[in-house]
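Here you go, one structure.
A single protein chain has been removed from this complex, and every other one stays in its place.
So that you can tell them apart, the chains are marked A, B and C in the order they are listed, and the count of residues begins at 1 in each.
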Amino acid sequence: MATTSMTMAKALNEGLRRALEKDKKVLLMGEDIGKLGGVFRITDGLQKDFGEDRVIDAPLAESAIVGTAVGLAIRGYRTVCEIQFDGFVYPAFDQIVSQVAKLHKRSDGVYTMGLVIRLPFQGGIGAIEHHSESPEAYFAQTAGLRVVSCSTPNDAYWMIQQAVEHDDPIIFCEPKSRYWEKGEVDLDQPPHGLFDSVVRRSGSDVTVIGYGSSVKTILRAADTAKSEGYSLEVIDARTLAPLDLGPMIASVQKTGRLVVVQEAPNTASLGSELIATLSERCFYSMRAPGLRVSGYHVPYPPSRIEDAYRPSVDRILDAVDRVMGYES
Amino acid sequence: MATTSMTMAKALNEGLRRALEKDKKVLLMGEDIGKLGGVFRITDGLQKDFGEDRVIDAPLAESAIVGTAVGLAIRGYRTVCEIQFDGFVYPAFDQIVSQVAKLHKRSDGVYTMGLVIRLPFQGGIGAIEHHSESPEAYFAQTAGLRVVSCSTPNDAYWMIQQAVEHDDPIIFCEPKSRYWEKGEVDLDQPPHGLFDSVVRRSGSDVTVIGYGSSVKTILRAADTAKSEGYSLEVIDARTLAPLDLGPMIASVQKTGRLVVVQEAPNTASLGSELIATLSERCFYSMRAPGLRVSGYHVPYPPSRIEDAYRPSVDRILDAVDRVMGYES
Amino acid sequence: MIDEKLVQLLTPEGERISHPQYESSLSGDEILGFYRDMVIVRRLCNESTSLQRQGQLALWAPVQGQEGAQIGAGRALAPMDFTFPSYREHGVAWCRGVPPEDMLRIFRAVTTGGWDPQKYRHSVPTVVLGNQALHAVGYAMGVQRDGAEEAVMTFFGDGASSQGDVLESFVWAASFNAPVVFFCQNNQWGISTPSTLQSKVPLYRRAPGFGFPGIRVDGNDVLAVYEVTKRALDNARTGNGPTLIEAYTYRMGAHTTSDDPTRYRVDAEVEVWKHRDPIERVKALLAREYRVKGSTFDEVTAEADLMALKLRDDVLAMGPPDPISMFENVYADVHPLIEEGRREMIELGISGGAH
Partner (left out) sequence: MIDEKLVQLLTPEGERISHPQYESSLSGDEILGFYRDMVIVRRLCNESTSLQRQGQLALWAPVQGQEGAQIGAGRALAPMDFTFPSYREHGVAWCRGVPPEDMLRIFRAVTTGGWDPQKYRHSVPTVVLGNQALHAVGYAMGVQRDGAEEAVMTFFGDGASSQGDVLESFVWAASFNAPVVFFCQNNQWGISTPSTLQSKVPLYRRAPGFGFPGIRVDGNDVLAVYEVTKRALDNARTGNGPTLIEAYTYRMGAHTTSDDPTRYRVDAEVEVWKHRDPIERVKALLAREYRVKGSTFDEVTAEADLMALKLRDDVLAMGPPDPISMFENVYADVHPLIEEGRREMIELGISGGAH
């Protein structure tokens, strides 16, 4: 296994490069993705190497980015749309919900909606408003879509390629606060399937599930918890829709305790979904109610106080304490 | 208590009429709401009586309907926007999520976003695609919004007036399949606050929560269940965001069993939210996992088979059987 | 009301008039073919309306009055061109070869689509106003990348012209010089909303502001529509970019069978437009200029009646699908929630699970 160390941003860039190399029908489209390489430089150098016809600088209109990607899909192309920031995906919401999610069905399977919508999501980079949102549940709810999120450079490298190759439309959520963190990338083979959840750390007391930027925070919490005598099992959901319940059920059946961590607010979130579903599947094992550690029910705050909004090690440990506090 | 019998459509019409009479700053805006009275005739006769300046026929663009209502709110008007069908609210999603939900906060409380977005929602009327959706969870998730749903003419008459008077933006979900059903309306005083859940029928075995069109289906299920020896407590959620947990917690603590009924698919739905939250609040009382009876995870089907998609009495009873089947 | 710039080659009375830029290239046989198309499409529309009245369709969206616009546009297409309709383009669908019974599936509420869009090179209906305009531009960008000499055409109404998606599609088509033709049927109404609320100036004038030509054609003059569309498609195919065609026409029927137009428009208006009927004027031309006989017209009518009979049979034979079909083609790949739903439906006995 030959691995190379690179940042998540670079891993995505390399993954996209391979996708472009492998299949001539793959296109990238988005605002400022050409010469600038995107505001996060994820597409750096790709227009230079693959041309303006394959790495397309878009006029500034998200509905059009997604809507034309639909037309390109009908023509047999696979477009990876970059939405510049999470908060700018909403102008495209109609095209995503009414068309991207439904055209495979409406055409009786004739159209393949093999497109990827890349969303740099979650907060933590000190940005201004609309640049730190967690809209994943809007998409997870929507039948016809799939939603995934990477948390490591290796996953980023492989998942973006797997997503491009997949025939269903995929909302690809990238934890922008982790773009610049390095990790080992195996250039030879993917660590997991695109729709697999992964146990990042085994433990016996509490199952803690998260995704995207939260995974690292949870792992840190697990370190601290260990020193306090609690053993956390950490699961990186990776696929948010569909959920890969297998490893989660196995874990909760073992630990009997569940905490879900997410930056999105609680209401009707992935966290709600995981707790509702796992409470059902693991009813007799649950020694405490599943708890969520989430963003608060407020618009994402100004970034000077975002740390108080985002799930922290402390808040995760507090939830762990609470589930451990239930009599069983 | 002087009551009059009328349909929900008429009750909404009368409620809007009273809102227009009471406050000159109240406006209605939407597609075809003038001479036509809206495709469901909810605004029938109102343009004639209040003029084109107050009952505004809109060009066909939902983002503009909501976006201009925001501007009108800043100017001190209270606009009731009619979205013609649930499936046509998505072009306005950006304005709703990025502006309607956030401008009160962004302006430090200076702007009051007292607007109402009326959504005829849920299915059951034999319509073509995009006319039968249940998008309520998208809005319930969004901090800054409130979401309510009426299930009777009396509620419709009062809730629409309460919503118009309220200073926060409200997504007002109307179960279109119940528009033509009659009920008694008390023209003198409101039965409940806008943000109250209501126990529609008391029972002791299972708490069944629903809203909108599902309430009547649940009540019918409760009748059948009774003959089978099960006593269902039926709660009409009415307010979907925020949830009014009080009556629900009391009920689940009593029954120990919970079923939530909704037309939306399961994933990250109001049903997920209710089960996650009530499982937490009533952990020691739960004798079975909370179950959801929902639409399936597919685009709303062609209406000839919609009955197989929407929660039916049978499916509700099946869930009741299942929660009753747990050992406790 | 009618712009002087309206391209017209045939008066409402069926007399030819000349136009500085366009002249009809059609033979008598071709014009007779268009006549036949229009008669059949109108018959299809009438039959569907009665099927709806008899409870056999959930809904119908009449096309009556717009046959000239749709046949003129539809017949101007080359086989390899691709079209993106809204929900009222029965005439265009007819030209593309979509079987009439397939057009009615959506209205019988047994599907959300109805035909194989790749086979007929005519996309599935789009109900959300304007969404399809962006699909057309995207598809056209694909055509460019393939180096193909094909054109793309998309249809939308005067009402839909106010939607952001349609307007963004103008921006994109201009930016990428996409081989696309925007065919706007200004039928004066969007349900109850008059087209004058969507724009105070003729809609075709929007195009130059985005950087491509707009043209208004008498939508009830099938000869003119054909020529104008043909040239626009040629321009698209040869790298000369997009065109907006505004076909000025009239929705003679209700918006759909659920609509009640008496609430918002006067009979007199409909009467005026009856005199501009797209079928009558071609018939007059054929009779006078090409000496087409009554018996030939009768044959066309008979053919249309036959089509209607078959259509009726086909529709009545369309039973509701097995409910379990709702789980098909939601995803291209396996999906646990689909499996779960399928299982539940079989367990509940709602479906035998044959699918």
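Keep this in mind: a residue touches a chain if its C-beta (ideal position, glycine included) is under 8 Å from a C-beta of that chain, and two chains touch if they have at least 3 such contacts.
Note that the coordinates shown come from a computational prediction; the quantities given were computed from them, not determined experimentally.
The undisplayed chain touches these shown chains across the complete complex, A, B, C. Among C:103, C:167 or C:215, the one in contact with the hidden chain is C:167.
If you put the hidden chain back, the residue from C:42, C:75, C:88 or C:206 that touches it is C:206. Interface residues of chain C facing the missing partner chain: 162-165, 167-168, 171, 174-175, 197-201, 205-211, 214.
Although one chain is hidden here, its contacts on chain B can still be listed: residues 27, 53, 56, 59, 61, 63-64, 66-77, 91, 94-95, 98-99, 102-114, 143-144, 146, 166-168, 242-243, 245.
Summarising the interface, chain A meets the missing chain with residues 31-32, 34-37, 39, 57-61, 63-64, 87-88, 90-91, 126-130, 265-267, 296-299, 301-305, 308-309, 314-315, 318.
Definition applied: only the chains that are shown with their structure count from here on.
When every chain is reduced to the mean of its CA atoms, the largest separation from chain B belongs to C.
When every chain is reduced to the mean of its C-alpha atoms, the one closest to the centre of the whole protein set is B.
If you average the CA atoms of chain B and of chain C, the two centres end up 36 Å from each other. Work out the mean CA point of chain A and of chain B, and you get 31 Å between them. In chain C, the residues that touch at least two other chains are 111-112, 128, 164-165, 330, 335, 337.
With touch defined as above, residues shared between interfaces to two or more other chains in chain B number as follows: 87, 90-91, 129-130, 265-267, 296-299.
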